[in-house]
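One protein chain is absent from this view; the other protein chains keep their places.
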Amino acid sequence: MLLTFVHRRTVVNSYFHFITPSGKSSIVQGPPYHYGADFITVYFKSDPEKLQYFLPDPLKVTDGSAVAYVSDFVCTVSENALDAPYEDPAQATYHEAAVGIKCTYKRIPGVYYPFMWVDRDWSLVRGWSLGYSKKLADDIHMTRLHRYIPKVPYYGPGTKLSGYCARHGSRILSISLEITRKGTAKDLVSTPSVYGLRYFPANTEGQKMVNELVEIQKGNAQLGEEIWYGKGEVKLYYSRNEEVARIDPIEPLYGLAYQFGFTNYGSKVLEQFAKS
Amino acid sequence: MLLTFVHRRTVVNSYFHFITPSGKSSIVQGPPYHYGADFITVYFKSDPEKLQYFLPDPLKVTDGSAVAYVSDFVCTVSENALDAPYEDPAQATYHEAAVGIKCTYKRIPGVYYPFMWVDRDWSLVRGWSLGYSKKLADDIHMTRLHRYIPKVPYYGPGTKLSGYCARHGSRILSISLEITRKGTAKDLVSTPSVYGLRYFPANTEGQKMVNELVEIQKGNAQLGEEIWYGKGEVKLYYSRNEEVARIDPIEPLYGLAYQFGFTNYGSKVLEQFAKS
Amino acid sequence: MLLTFVHRRTVVNSYFHFITPSGKSSIVQGPPYHYGADFITVYFKSDPEKLQYFLPDPLKVTDGSAVAYVSDFVCTVSENALDAPYEDPAQATYHEAAVGIKCTYKRIPGVYYPFMWVDRDWSLVRGWSLGYSKKLADDIHMTRLHRYIPKVPYYGPGTKLSGYCARHGSRILSISLEITRKGTAKDLVSTPSVYGLRYFPANTEGQKMVNELVEIQKGNAQLGEEIWYGKGEVKLYYSRNEEVARIDPIEPLYGLAYQFGFTNYGSKVLEQFAKS
Partner (left out) sequence: MLLTFVHRRTVVNSYFHFITPSGKSSIVQGPPYHYGADFITVYFKSDPEKLQYFLPDPLKVTDGSAVAYVSDFVCTVSENALDAPYEDPAQATYHEAAVGIKCTYKRIPGVYYPFMWVDRDWSLVRGWSLGYSKKLADDIHMTRLHRYIPKVPYYGPGTKLSGYCARHGSRILSISLEITRKGTAKDLVSTPSVYGLRYFPANTEGQKMVNELVEIQKGNAQLGEEIWYGKGEVKLYYSRNEEVARIDPIEPLYGLAYQFGFTNYGSKVLEQFAKS
């Protein structure tokens, strides 16, 4: 799916910086990307008007449904480098925290994530290229349990999990889950479409900019067998550079812990915006 | 210089993600940006053909002259937030290491930096927007001296300085300088133009991409009074994701330590490339 | 097992800094500690004399057998805080890389780890208190595989794994494993005793110091069901502050990937050394 483009001089294979003829120095390769992740997810409700504030036109908020998660990802670099977890382990794992808003595009339901934090630069730029709105966090941690640790129970009723995300020395988001029972695939809120914004700025007259509402092209969904259901909480914090707490107060519905794998193939453009 | 663009719904003031109507959540604001930095810089020569490999068309290598530096930056967030060093100190300082190649565009001499590493995400994206080819480093350190530390000499003949940059657990670049004498402004190699590449990728048919050769618009140059001249060394390391060592062997000429302030106003487009 | 000691004023419950009457600010609580970890381990041989260099008296090297691993730990804070993975996830996971030397104490076989790197301060001090010789690493990464990631095979013959440890911008140790077959518990080299050195320095006459050869008291061993056997490699790197590469050349024997849980109860003093 990587578009090779013809430079005047030569075919340049780089997907992104560093741009070289070989393409080997690119901070990230083009899609498809394959992912496997552990999620602590909490579904919640907020005031639809407050949520609408964060949706790019023409996405429309629905009933105030939203979601927050903290997650631990394993991923590939590209279709041609499936050995990345071995060759360069620092290019194959990252953490991600996000807040998503249920919405519709021309009546087609989906989710849009106005806030996504990750802890590796290549995940940042890969996200922007696909249409995910990302910043780097300085610190994302989440509860991990280990099957063989003595005394500490593994996943099951009564187990408590949490995660947080911080940036510039301030906590932005905390979530927690107290498991009450096994869940099922039906507990995952179905979001047939994932909308995003491919946005790259211009700063001077004469420059091109990119401003595209997209639908991220997903496939290969694989939901882990163990799904855990329970009481979820989400805390949002005010800080100078983050507006996420504008959606307070929120009403948590329930939380889940589960594993999920999928593939991102690229992004289909729905609309292209121009500056006036 | 920030281009406000009209979203369908509303005027959106965000320069970049997170895109919100207020613009307050943007990872970085639009230019101009003001900078003050401490540099350890080494000028060197390499094979012009090897250097040309890293230049985007139609930039032309000159005589094999090049430069490497490690630096410690203080900067502003935007013209409207000159208080950033106070309000959000984590948004106002960063380290940067880079390798630049002397080149010409239509016979106008300048420098192009195919490799630039920084340690904050907002510096990364600000750089990309201006046309600088950046990656995050996991670790950039350089010698700092302190005027009031007992026993350790301050800058002067005999003082030794060094710096390095590492990513994904591997050293990429080391530079060192042994000061021999005071230098002058003439020891700084003049690079009237700084060229860059504004490049944002497309990954699917129908998406726009940006591929612009630019000249970064600079001003307010302020060179610090103390310039130190000496013997410089540069080491480049091979690693899986970095091609910088392709320019080896290199011949170091001399090094400098100095302070420099300047403003980046934006980038003037020289050429727009399209995919074939 | 925490020794409460009577301060003149009050009973102080702190195990370590910050020392307060409540003990709540202690960077780490006293043992026992419970652990569950994923290991990539490579057994190797080196020159016994070179290994002996790193053993405190009166430990005796055996046949040159040694081990290196990179690992991913989940742990408890103390017996009274088994909910740490939930309450404070940053206090419950860390990475560890180490090199251990097979040795004997009064003919009792065991292992001593002269080099251990971790990435959290509380693991550092907890280790020192138990008798493990630790430094902080700036970057420890290891391959993680995910059961639900598309296209990327999970553990099995042919799978390749790696890990590394870096400090001060330099790689110190890399290990890799190419799995060839299932392993068994017998492939784990038995080390009935783990020896350590509780060492806390004095810097001025009149200060006490601690210099105790100890045997770490372990229990609750739980070996994961899946053990993977294969071809292992270990690379040691020279750097200014690390002498580990003195044991080169080494001859790798084989490697394992496995999960292991255990408890550290404290350390039994074998010998107390005094300064002359």
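In order of appearance the chains are A, B and C, and numbering begins at 1 in each one.
To be clear about the criterion, a contact is a pair of C-beta atoms (placed from the backbone, for glycine too) under 8 Å apart; a residue touches a chain by one contact, two chains touch by 3 or more.
Quick caveat, the model's predicted, so the values are computed rather than measured.
Interchain touches from the omitted chain, evaluated on the whole complex, reach A, B, C. From the set B:Pro48, B:Pro85 or B:Pro109, the residue in touch with the chain omitted from the display is B:Pro85, counting the whole complex. Within the full complex, the residue among C:Leu188, C:Val210, C:Leu223 or C:Leu253 touching the omitted chain is C:Val210. In the full complex, chain A touches the hidden chain at residues 138-139, 141, 164-166, 168-171. Chain B residues in contact with the hidden partner, per the touch definition given at the top, are 34-38, 74-76, 79, 82-83, 85-87, 89-90, 92-93, 139, 141-152, 160-164, 176, 220, 222-224, 259-263.
Not every partner is drawn; the one left out touches chain C at residues 1-10, 15-22, 24-25, 27, 30-31, 53-54, 56-58, 87-88, 90-91, 114-115, 121, 124, 128-130, 133-136, 138, 168-169, 197-212, 214, 217, 240-244, 265-269, 272-276.
Going forward, only the chains that are shown with their structure count from here on.
When chain centres are set by their Cα atoms, the one at the greatest distance from chain B is C. Annotation, chain A versus chain B: rotation angle of 180 degrees from the Cα superposition, expressed as a multiple of 5. Mean C-alpha positions place chain A and chain C at a centre distance of 34 Å. Within chain C, contacts with two or more other chains are made by residues 139, 141, 164.
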